[in-house]
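Provided herewith is a single structure, encoded as structure tokens, for subsequent inquiry.
Yeah, one chain of the complex is gone here, protein chain that is, but the others are all in their spots.
Right after this comes subunit A.
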Amino acid sequence: MFVARHIAADHKDLIHDVSFDFHGRRMATCSSDQSVKVWDKSESGDWHCTASWKTHSGSVWRVTWAHPEFGQVLASCSFDRTAAVWEEIVGESNDKLRGQSHWVKRTTLVDSRTSVTDVKFAPKHMGLMLATCSADGIVRIYEAPDVMNLSQWSLQHEISCKLSCSCISWNPSSSRAHSPMIAVGSDDSSPNAMAKVQIFEYNENTRKYAKAETLMTVTDPVHDIAFAPNLGRSFHILAVATKDVRIFTLKPVRKELTSSGGPTKFEIHIVAQFDNHNSQVWRVSWNITGTVLASSGDDGCVRLWKANYMDNWKCTGILKGNGSPVNGNSQQGNSNPSLGSNIPNLQNSLNGSSSGRKHS
């Protein structure tokens, strides 16, 4: 179903994050070599590195794009305890002629006392906002009140999560029915049974973020977390990368007219749980419609998951980390005999538990 192509990345150390802009025409990568690279896609579909610069004085963990409405803006976060906002400028120099673009640092966010582990721009409708999380367990939400001036960011909220944070994800829903929401994952590995995923929701009345939900069933370290693009659904989908891939749905319980104020209540169901990566799952990413999930894990493979019309999630593709197919697609089932047999069982048990979901 899928074919992989190698791209010479030319980073001097491990690449920690890949991120696409809104249109998928540009890509940013960041690495332990302390640099960020920006890539542009040519007409022929090839990627060309158009900028590469040193961004931090430590490993750069994550890089992310702002919506193009705000210009060509990137944010990065690093082990050096800072996050930074970068803007591409149309320079006076003849960089353009060399096919290179120029990025300038607009601001450095220095509030964290520890490594900043994730950085994410809020959905466009919220304005130009940025959330960071750090190993000291604090999620910080910044806002640029003037979108034309990216050098001024004010720290709007500090949310204490009490656990070392590893990843954050904004709920992308722009529906007025849904308040701004952010999910935070923790990779705290101390042997406690604390829940590692917390969800905070903005309360219009108190103008603060308050904890809306805690996923009590996730007690192992969480390495990545991702809300699916909402796409008009009446519920939210959240993927969690922990010792397995888990997919949750959060259905807002329709607010009674009387109870304004308090946080939204959710019916939370786990709709899928896959341990095919054998061990830790590192990353999860949704496609644009929130219908296909890609995950990567310690088995060195990228796996694709998709739900059928019955809302049963299945593995629809496996790719090795080095791009080679897993023993040819025809043998996909054979090379991984556990795959075929595990899922139906798992699904049955899941269907039993997730009675709230509708089945056609």
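Observations on the structure shown:
Just so we're on the same page, contacts are C-beta pairs under 8 Å (C-beta built on N, C-alpha and C of every residue); 3 or more make two chains touch, one makes a residue touch a chain; residues count from 1.
One rule holds in what follows: contacts and distances are computed from a predicted model.
UniProt records the chain missing from this view under the protein name "GATOR2 complex protein MIOS", selected from "Beta-hexosaminidase", "Proteasome subunit alpha type-1-B-like isoform B", "Peptidase M14 domain-containing protein" or "GATOR2 complex protein MIOS". The omitted chain makes contact with just one of the residues A:T132, A:N230 or A:T264: A:N230.
Contact residues of subunit A toward the unshown chain are 1-9, 11-20, 22-25, 27, 29, 31-32, 43, 47, 58-59, 68-69, 71-72, 79, 88, 90, 96, 114-115, 135, 174-177, 189, 230-235, 278-280, 282-283, 285-292, 294, 296-302, 304, 306, 309, 311, 316, 319-323, 327, 335, 358, 360.
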